[in-house]
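Apart from one protein chain that is not included, each protein chain of the complex appears where it belongs.
Then we have chain A:
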Amino acid sequence: MRCESCSDVFHHRAKQGGEEGSFLLNIFQTSTSAICSRATFIENFQRTNTIHTMPNIKLQSSDGETFEVDVEIAKCSVTIKTMLEDLGMDEDDEEVVPLPNVNSAILRKVIQWATYHKDDPPPPEDDDNKEKRTDDISSWDADFLKVDQGTLFELILAANYLDIKGLLDVTCKTVANMIKGKTPEEIRKTFNIKNDFTPSEEEQVRKENEWCEEK
């Protein structure tokens, strides 16, 4: 923990107990494990200051763990939102939404991302008239995605299955940044990809990549 004054205030509020208290304790513990910096800590604290009671929903991961999440945060997933609307589920129902394609570790991370981004405006539709950029990843997201490749790809799969555009965009940008500027051999090393071209095929592809002379 880097900021003692913030952590003291946090601890105090968490100790007051109740639903808010346990929620805060969860964030506090999550932040501790992420070794969050002072700025991030204050941000988290300010966000949690706006907590008020909201209806919850239960999400069940593929390995049977249940997560209680407020329904507005869960609805950032178009898949979950559609399920709720199609099934006509009331927000007070004790029903559990099963997510057989997402394990608990990844679901926990997805909920953490969605909670942090709960007040974000809806992501705009892709503008096909503009070049796609990868240099606009926020520092929080960059820290959040400092994970091993396996986890990153699992997050992409989860964001794709759950249809969470913001998370899918930022994870794809992160992978694109891992490819950018690298030679084919460097890309193979980064992602542990086997070169399955025969020597003559590889020669052909390398020839195709030669720069044409200026006309």
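We take it that contacts are C-beta pairs under 8 Å (C-beta built on N, C-alpha and C of every residue); 3 or more make two chains touch, one makes a residue touch a chain; residues count from 1.
Methods note: contacts and distances are computed from a predicted model.
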What does the UniProt entry say the missing chain is called, choosing from "Interleukin-21", "F-box domain-containing protein", "Proteasome assembly chaperone 2" or "SKP1-like protein"? "F-box domain-containing protein"
Contacting the left-out chain: of A:70, A:141 or A:154, that is A:154
Name every residue on chain A in touch with the hidden partner chain. 128-134, 149-150, 153-154, 156-157, 160, 168, 172-173, 175-176, 179-184, 187-188, 191-197, 201-202, 205-215
